[in-house]
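What follows is one structure encoded as structure tokens, with my remarks underneath.
Some chains have been omitted; the remaining ones sit where they do in the full complex.
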Amino acid sequence: MKNVKTTTHGFALVGAMLLFPFSALASEEAVMNGADTAWILTSIALVLFMTLPGLSLFYGGLARSKNVLSVLMHCFAIACLISILWLVYGYGMAFGDGGAFNSIIGGGKYFLAGIGTESLSGSIPEGVFSMFQLTFAIITPALIAGAWVERIRFSAVLLFSGLWFTLVYLPLCHWVWGGGWMAEQGVMDFAGGIVVHISAGVASLVIALVLGPRRGFPTSLMPPHNMTMAFSGAAMLWVGWFGFNGGSALAAGGGAGFAIMATHMAAAAGSLGWMTIEWIRHGKPSVLGIITGMVAGLGTVTPASGFISPLGGAVIGLIAGITCYWAVIIIKQKLKIDDSLDVFPVHGVGGILGTLLTAIFASPAMGGLGYASEGMNMVSQLGVQFLGVAGAVIWTAMMTWIILRAIGMVSELRVSENDETEGLDVTCHNERGYIMENSQY
Amino acid sequence: MKWIVAIIKPHRIDSVREYLTQANITGLTVSEVLGFGRQKGHTELYRGAEYQVDLLPKLKVELAVDDDKVESVIQAITHGAHTGKIGDGKIFVIDLEQAIRIRTGETGSKVI
């Protein structure tokens, strides 16, 4: 357990000695901290809220109205499926002790067996820790849904998400937070730059390439059908992210406070960054722009959030807002890759950027809180971060491609042309999003 | 009787209805339409992708009128809808053969 505890999320592992000597001590004595527990219970709610309804509405609003329900359905069904898989083997593979293979993958604790109300993970009950982690496991494949919207078959969504969770998410999560090889190398990822954003972003790019563009792309534009819905979802993401990054401190204290400050400033600066560039280049700043900048800032600051100063967060956010703007232009307009809701340019690019910038801004010279492993400096840590990024990109790309090919062998990935034209809501789910006023006869 | 179809700018509807009321017109039917014509549309921008919108929101006003009222109705609509800018819209006149009131079954010009 010690092992696991120390390898958790907020990098308490390494941080243990460095940042939280007291809580590390406490964990030896296995004392539950009610305050930490209260905050993580809250964070569980906040992070689930990010997916349901947060991300669902964000993505749903960006789709066309004939497909809005299919987008909501993807996010919701993924949340359900991953939850059950987490119960059955997910938690164990990510955070259980993998014995001799622990660098590669964990194991045990299937069906959460052996975990009781008294089991602890650090200063919080293990059940609470497991639930908190589950909310991360839910949002990651849900993020990918942005790449395949408006054309994928629903059964392919389920198949893909189950396999990808098993073959990509669980290993990565174990490598970084469960004591696997990345943790051993000293890779710093506070709340999921690698585990969540790089993995989801890279998978999205591969999916966009394998699946091909939506009919009509790129000649006919497919504007968001409901920007107010996308806005609501984005705002919920911002709020929920306090649980995502702040909860990753796994304690109710100054560490969580700092993580939230850095997170918040990155969101604000990312938004203003994107807004400004849009204003300059196109003459008018847009709601879609400002909220996309926010997501870019938040995704990018995620791996760094617990290691940096608030000002560091603002700088990272600004860099993110500008970089991701250009990434979207390049991927969608220049390369004409239909990563429909821009998951790779925002989350993938942001995740990579943030993971690397962590090495810069964690430096005490930059006002940061220092490196997780002893003896690290900016250069050596940057090397380690590169290693982590490279490992994650390669593994994710490779496995995502294999999974898609495998599914493609047993069934179609895309709906028929007709169904795509008519919209997935009616053709796949027998429903319509909106049936207004007079239409009701 | 004539069937008059007018395409106007949405925010002129109140003024059009006022003029029509002055012309003793008590019945009409309005629908939301999108119009394409000389008037330039606008550009929308979604994550850097520009999107030219040239179908503009307009209102279509339809009314059945007696032959002797056609002129005054055209006057009324013209006055009400006029702003002097491109896109003010048009009025079309079609011959109407018959009109029936559903409630009473009455027919002809007393219906309208």
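Things to note:
Residue numbering begins at 1 within each chain, and the chains themselves are lettered A and B in the order written.
Just so it is clear, a contact is a pair of C-beta atoms (placed from the backbone, for glycine too) under 8 Å apart; a residue touches a chain by one contact, two chains touch by 3 or more.
All values derive from a computational prediction rather than experimental measurement.
A single instance of every chain kind is placed in view; the whole complex contains them as A x3, B x3.
The criterion applied here is as follows: only the chains that are shown with their structure count from here on.
Computed from the mean C-alpha positions, the centre of subunit A lies at a distance of 52 Å from the centre of subunit B. Here subunit A touches subunit B in the complex through residues 221, 223-224, 278, 282, 284, 286, 288-289, 292, 325, 328-329, 332-333, 342, going by the rule given at the top. Listing the residues of subunit B that touch subunit A in their complex gives 44-51.
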